[in-house]
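A single protein chain has been omitted from the complex, and every remaining protein chain is retained in its original position.
Think of it as A, B and C in the order they're written, each chain with its own count starting at 1.
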């Protein structure tokens, strides 16, 4: 029961530290520092958190290398525990300063935050649980939350709106691609057989995806003349229909752009729209907007 | 003659079941359920059919894997016969509720529907005919028929119209690509010879397609300095002219878009349409819009 | 001297046949059939010629396969002589019906036409000269000449005009790509050394082209961590700047399109341009165009 006691001790210390911090700063002020980014302290917190996440991800990445893991066993252990304690403190602080802790715990970022610290503690009880520490990489997704708060909002919003507007076209395109890829994969399985590595239809479909997206690993490749002829046709097809997503998105972007520009104001005298956002007079009749 | 008798018995049962269903529901109502999708029953039929098709295709795909086929011989046989009976019932129902059965049988989907059930029955008489069951994958194309009926019509229509408008440009582009690829393939056959795997002109053309579409398997690749230099030029060419299909399609999409938008306003005097969005007078008769 | 005599005899026969044809049809009519495509006979000639070229190219392609060449030695020889005699007759006819034969002989198509028949005749004197028959594939380029005469003119003209308008941008882009590729190739040569196959700077440059164009053969690939990191950056770069040729061409296409539409007419009352080609009244002031 020794590891469990160590764990309990650590957690008690962290909770005590978090309670102390909350008393010092007050719940509301702590909330604004941790969850928002419109104060200097909040911005500083976000930057430090991002750096800690990036450093912890780098540590997990390097530890996955078999040679490095053997060479630097102790430093990796120290780093792992350091980041775990830091992220546990952050998790407890978040719990202590939100009004509805249950809602935070069950949110996407809440689950990811918990998963990022659990494996280290579980490793004390269940040997081998630490290998799930890879899940910590998901914390990188917090970068999008931080981006959302800043001035990058407007830029990504336009792109996002274009994707939402085109979601049906994208779905039709993806369904067509999937159907095409299955039919082509089955065809090549029949044509090529096992010589070129087409041992089953799923492998043929994998080949078709690799080919139509112009990735082209070459681990499965046609060797018969007929197979190569069909493959050439598939490549030309893939090379040509790459224009389709581009076309869909550029139409979507243009529409989103126009919508934003026009949603503003209409001239009250002549009713025309499409004024720039900084316009003060109607560009067609000269009346004030 | 035992297998043929089994087959006849099965078919008789299915036809009986189908006749029963037609009497219960009536020909017209059955037609609306099976061929159309504007009633709740019709939509439900389409969804169930689609699920059955996807499940049968998955079964065919998994059966093609040599290891799985040996491991699960019996389940695959059961699944195959199940889907065959289901699709045969569907085929007979379609035959019984259309006014002109010959027209359905000779249509594209009619032929595919028949080909999807034939191999299982043929397998009773001719051992080995079941390997043609792969053709069942073509039934996936029915997904496009179902998409057409729904709200996705308008989305894919615009894309389709853009492709039709640009068909001549696409043809010129494809002809240019094919000519380029043949000339480059022959050139590389002369330069590289058999060292890099360029054993004949068709192989050289296959390499040229693989390279100019930026797929790049690497099964055939230049090894001489001159060959690599020419290959680099071909790659840069392929990398640059990928802009051409994109440009063609985006012009086509814009034209299709404009055409649709223009079709809105009609001149009240002469009734002609196709005016620009900023036009104030009819372009044909000069009347105010 | 026997082969030379055979050759002389053949040529004499062909010239005789050509002279006979010219007397029968007349020089001007023959010219319109062979060089133009606005008469039924001219169109038929073009189609037959195109088919013969395609067939001769197919024959050369198949003959290049070592196995097929051994198997079908005699048929290939017959085909080769057949096409050579046909193309020689065509060449003599072209010479006989143009006003300035020298100008035709020194033109691009004249040289290609001659090169396509020379190797067979040279093979009679110099054994081995027939291997240059591959040059016959260049005759495929005549397809562009035939396309030019038809209704495809307008389509490819717009694309061509867009390329001409953007030629400076394309040059800047290509120069940037070439400089980038040389610098990256030299860098990878220093980083990777011979382990990953980067034996010299030219090989490094070849790798950089293969990577930045997203072809990716894999015959030369980085193996060191630093090399793979730099390679990843190069790939992301290549993946992103593929947008540049697309952007250049789409701006060029839009400009070419606008120019064509506007070059037409300006309203004589209000001076505005941009009327559709079928407009009869000004869209802004309603005056007749």
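Everything that follows uses one rule, which is that a residue touches a chain if its C-beta (ideal position, glycine included) is under 8 Å from a C-beta of that chain, and two chains touch if they have at least 3 such contacts.
Not measured: the values here are computed from a predicted model.
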| item | value |
| --- | --- |
| Omitted chain's touching partners, listed by label | A, B, C |
| Hidden partner chain, touching residue among C:33, C:117 or C:205 | C:205 |
| Absent-chain contact - pick from A:5, A:125 or A:159 | A:159 |
| Residue among A:8, A:111 or A:143 that touches the chain left out of view | A:143 |
| Interface with the undisplayed chain - residues on chain C | 168-169, 171-172, 175-176, 179, 182-183, 186, 189-190, 199-202, 205, 211, 214-218, 221, 225, 228-229, 231-232, 235-236, 238-240, 242-244, 246-248, 250-251 |
| Residues belonging to chain B that touch the chain removed from view | 214-218, 246, 278 |
| Contacts of chain A with the absent chain, listed as residue ranges | 57, 60-62, 64-66, 134, 137-138, 140-141, 143-144, 147, 151-152, 155-156, 159, 162, 170, 173-174, 177, 202-203, 205-206, 209-210, 212-219, 238, 242, 245-246, 248-250, 252-254, 257, 274-276, 278-288 |
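To be clear about the criterion, only the chains that are shown with their structure count from here on.
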| item | value |
| --- | --- |
| Numbering shared by both copies at the chain C-chain B contact, with half separating same from different | different |
| Separation of chain B from chain C, taking each centre as the mean of its C-alpha atoms, in whole Å | 31 |
| For chain A paired with chain C, centre-to-centre distance based on mean C-alpha positions, whole Å | 45 |
| Shared-contact residues (touching 2 or more other chains) in chain C | 214-218, 246 |
